[in-house]
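Worksheet: one structure, shown below.
Rest of the complex left out; these chains stay put.
A, B, C and D label the chains in the order they appear, each numbered from 1.
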Amino acid sequence: MSWLPSLKTATPEEGYSLAIKMSRMAVKLTQPDDEIRKRLRADYANSADSLTMVSQVVATNFQTVAQANNYWSQS
Amino acid sequence: MSWLPSLKTATPEEGYSLAIKMSRMAVKLTQPDDEIRKRLRADYANSADSLTMVSQVVATNFQTVAQANNYWSQS
Amino acid sequence: MSWLPSLKTATPEEGYSLAIKMSRMAVKLTQPDDEIRKRLRADYANSADSLTMVSQVVATNFQTVAQANNYWSQS
Amino acid sequence: MSWLPSLKTATPEEGYSLAIKMSRMAVKLTQPDDEIRKRLRADYANSADSLTMVSQVVATNFQTVAQANNYWSQS
């Protein structure tokens, strides 16, 4: 099954979770080694700037997801 | 209750506050430990570049929120 | 009164000023201490890269403001 | 044959793969030497921030691909 079957989500919060998943997938596809990624996690999870950079990627992906969902216009 | 029930806000200023909340949530979901985040805050809140990076994330999220609200077209 | 009552401005130049204001507000809301921000200003105002980063945030916010004003289509 | 014959893809996941390809192509066209790129890969694949930067580029390219596919609106 696809890790990204659709950009549609039921709610904005689910859309935000999808944006996080998308942000991590680029990292995983670039560095497929689970052990190395786990080690790197200790780096970025303890650096303010690294976390801000992660938040920037999520914000960019969330723009895409939100647009795909027409900004969940009924909510 | 969802932390992000909707992208709609009554005013641009509330939309800006939501953009800040969204920017912080990616950090919180990546580093859930409150103590570590508090410690990191001392780092980025005292660095000009770190604060500019935060402002960049907020600007990106605000684009999404503003679009969702049709730029608060009556205001 | 709100610091951001509307995204509408009379002219592109006023829109650019608003984009600068929005860029600074995220910093202010993250670091509310006036004294610390004044000290940090000495840092970023004397660093080429820091100023470029500020300009990036302004460019992002100006995209939002310009869109809200339909690019000031009569001007 | 073109490396980029079209921005259309059958699914979001294929679109994400295309976004990764586009992100790498700018690097390849700027540094065409395969040996040097292989050596550099060891650098960025072991740095949390480097991987986040890569993810940022992918997110930006995915915005373009998603728009080109009308966000795969049936899926």
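Operating definition for what follows: a residue touches a chain if its C-beta (ideal position, glycine included) is under 8 Å from a C-beta of that chain, and two chains touch if they have at least 3 such contacts.
The structure displayed is predicted, hence computed values, not measured ones.
Taken over the full complex in this file rather than the chains on view, the one protein sequence occurs as 6 copies, with 4 of them shown.
Just so we're on the same page, only the chains that are shown with their structure count from here on.
Ranking every chain by how far its Cα centroid lies from the centroid of chain C, the top place goes to D. A straight line joining the Cα centres of chain C and chain D is 31 Å long. For this pair, chain A with chain B, the centres built from the Cα atoms lie 15 Å apart.
The set of chain D residues touching two or more other chains is empty.
Residues of chain A that touch chain B in their complex: 11-13, 16, 20, 44-49, 51-56, 58-60, 62-63, 66-67, 71-72, 75. On chain A, the positions that touch chain D within their shared complex are 2-8, 22-27, 29-31, 36, 40-41, 43-44, 47, 49-50, 53-54, 56-57, 60-61, 63-64, 67-68.
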